[in-house]
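Omission of a single protein chain aside, the complex is shown with its protein chains in their original locations.
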Amino acid sequence: MLFVLLRLLPGDPANALLGVGATEQQIAAARAQVGSDQPLAVQFIGFLGNIARLDLGTSFVSRASVLGEIGNRMAVTLPLTFFGFLVALALAIPLGIIAAVRSDKWYGAAISVISQLGIAIPVFWLGILLVTLFSINLRWLPSGGFPLKGWANFGEAITGMILPSLTIGLVMGASLLRYVRAATLDVLGSDFLRTARALGASFPEALIRHGVRNGAVPVISILGIELASTFLGAVVIERVFSLPGLGSMLLLAIQQRDYPNVQGVLFVSTLLVLLIGFAADIAQRLIDPRLRGRARTLA
Amino acid sequence: MTTKALLLATLLAGVALPASVLAQDFNPDASIRIGSLYEPQNLDNTAGAGQGINEAFNGNVYEALFQLTDAGSVEPKLVESYEASEDGLTYTFTLKDGVTFHSGDPLTSADVKYSIERVTAETSKSSRKKSLSTITGIETPDDKTVVITLSARSISLPYNLSYVWIVNDAATDITATEDGTGPYSLGEWRRGSALALERNDNYWGEAPTNGEVIYTYFTDATALNNALLTNAVDVITSVQSPDSLAQFTGNPAFTVTEGASTTKELLAYNDRVAPFDNVKVRKALARATDKARLLNSIWGDYGTLIGSFVPPTDPWYVDLTGVDPYDVESAKALLAEAGYPDGFEFTLDTPDYDPHPIVAQFLQAEYAKIGVKVNINIITANEWYTKIYQAHDFQATLQEHVNHRDIVFYGNPDFYWGYNNPEVVKLVADAESAGSEAEQVEKLTEANKIIAEDAAGNWLYLYPQIVVSAANVTGYPINGLNSQFFAYDIEKAE
Partner (left out) sequence: MSSATMTAPREQKRHSLILWAGLVLVGLHIAIALLTFVWLPYDPTAMAGGRLEGPSLLHWLGTDRLGRDLLTQMMIGSRIALIVGIGAVAIGAAIGVTLGLLAAFASKWLDDALAATLDILIAFPTLLIAMLVVAASDTANLWSAIIALGIALSAIVARLTRILAKRVLVMDYITAARTSGSSWPKIVAIHILPNIWPTLSVNFALQFGLAVIAEASLSYLGLGAPPPNASWGRVLQEAQGTVYTAPLGAIAPGIALVSLAIGVNLLADGLRDTIDPTRRAR
């Protein structure tokens, strides 16, 4: 699928290798070098073989190892996604439950309304607002960037992560919040909660004992999808905060028709998406024993 | 703006920016953080690395036989002395003693031969290849002597050689590493983020006035300005919008300098195809362009209007803004004469980065007034290169041309815009084989006037060249000719 999509991009990859006034022979030679003169089937088999050997090739443009470059970019994107995810969870779970349990109070309703705002706001706009406020006006936090030495320069790396993580967390948190709220409402209206309370459990106790188990299952599958799409969708945030992440690598590679890089990033991303789905599935089974006997579905 | 005028005046006189009174107090081991929008794609300037590699490496990591200084003069760098034969067809260069590469190897004539041949090689992507095409032979009689023979006189040979980095002939894989003779060697490079240059303590010349240089790269001009505002970088190599300058001018924490620019915004027609093969059509479009208003839209009070491809700093400059002044009525009349009384329609291939999309929209609105319909087609830099520069498959396009002394492009009928005037071709060739500089200037001035009369292209405006730094940083180049940014004289006070 990736392979087909990639070959659809206009422009010959050989062009990326050549310069001003290349002759026909040079173009032919370059095609032979990158393999774009071969029939598609041959290219495809070569592609599969390389992937099996975990050889993602070298970039046409920078001539650097694709896998090595992905590793460098992961050092930014993985922590960024992870911190953003933490922020989202820290916001969404308590606030979502409050919004559901106290939906009759003004603050319950206020939380729901604000979460609507969070879903509707374009992520880069929020990022720019936060930079203007916290970096330019208050001078509390850096406006972006990632230190040259990477995580070896821990202080700088971590402070640079705060604003982008917050931006991701706010947006992801807002949509998660709605799911948490809906799941909590389902639990609140369910029979077993009423039964538990009739049997003498206090309300918070009943909610925690039975609510978490029943409410968490649908939320976790949403979490999985959100996590995966944040990981891949960080490109806009990386642009706003000048972070050298996987998304900006992909965007640049697409613009430069740097096929090995595009292929590599998409391949690794797909792998990650599958892994996250698998992890979400396991988490669901651990929480709800009833699912353990069931055949695995990603839904 | 008197300070601006004064600055420009000092500069034109070829004098470097006066150092701050505090300059003695600089930290000799300081780390200089340079913010830029132009990250190199790789480290080899003959492999399509982009202008970013010149900015980071030229004069800093690699040196050439000659150097184009920030003031615009060509001075010997790695050559001790040189002489040309009477007929101007043989040049003999003697190399400096005691020059070593970062790997420790000494500089020899074989390295020079290897380096020149790298640029002229068939696989080279260097845009300067053509200007070295008169070289017919390179001899190395001994380790310190290089003899170059030419097929025709070439008055700008030293200038052209200033583009040729001298690379160790034993170096391998210089797309990802380097082996030059410059005052810095490559430190760490984190792609998409930053590239570090470390001081070379075995440098043959005068030691840099700082300890290391970190080029930090941004994709977004606003993010770059924010970085300087929040002290994440010390200096910005070129500011791309007048509005961001408002944050720095009048703020004592920053220094804003306006240098002499060579960057021209150009509406290039494909002069091979109708209707742009008709000089009247080209002149009509030139007269239908309110360039003063366009410049004001993009650059506010900055920038300069030009009447041809030549900036005021080139020796063959003459003021040609009066050749096709803004005049909608005469534009309409010219169109009618050319056989397009009701106008026509064309596609404008527009690179997807600033300022081209906004310029395209301006032209679209302007030309609608004379009945010419512009269809804007947004393309990436990569597409521009393959579709326009290589395949010449376009009607008109927008592009910024950064190099100085590049009027010679109009003497090449195979260039992407396809302007072919035998008179100009001859003048440009004669200028190159001229016996004296005065003769060269005379020929090129003549060529300059002809391309303006022919409206060979539509030269919209000259960008300002603006560098902004923190007030405690001095000694950086302010003209940035050919995107060079020499870092070795930068001083940072504590």
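Order of writing sets the chain letters: A and B. Residues in each chain are counted from 1.
Just so we're on the same page, a residue touches a chain if its C-beta (ideal position, glycine included) is under 8 Å from a C-beta of that chain, and two chains touch if they have at least 3 such contacts.
Since this is a predicted model, take the numbers as computed values, not measurements.
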Missing-chain contact, candidates A:89, A:217 or A:251, resolves to A:251
Contact partner of the left-out chain, one of B:92, B:123, B:297 or B:403:
B:297
For a quick check of understanding: of B:200, B:216 or B:240, which residue touches the chain that isn't displayed?
B:240
Tell me where the left-out chain touches chain B, residue by residue.
220-222, 240-241, 243-244, 246-247, 293, 296-298, 300, 352-354, 357-358, 360-362, 364-365, 368, 376-378
Where the missing chain touches chain A, by residue
1, 5, 8-10, 101-104, 109, 116-117, 119-125, 128, 132, 185-186, 188-189, 193-194, 224-225, 228-230, 232-233, 235-236, 239, 247, 250-251, 254-255, 269-270, 273-274, 276-277, 297-299
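Methods note: only the chains that are shown with their structure count from here on.
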Where on chain B does chain A make contact in their complex?
41-42, 46-48, 122-127, 129, 173, 175-176, 188, 190-196, 214, 216-220, 222-223, 226-227, 229-230, 232, 380-383, 385-386, 389-390, 414
Show which residues of chain A lie in contact with chain B when the two form their complex.
10-12, 15-16, 18-23, 26, 61-64, 69, 72-73, 128, 131, 135-136, 139, 142-150, 239-245, 248-249, 252, 255-257
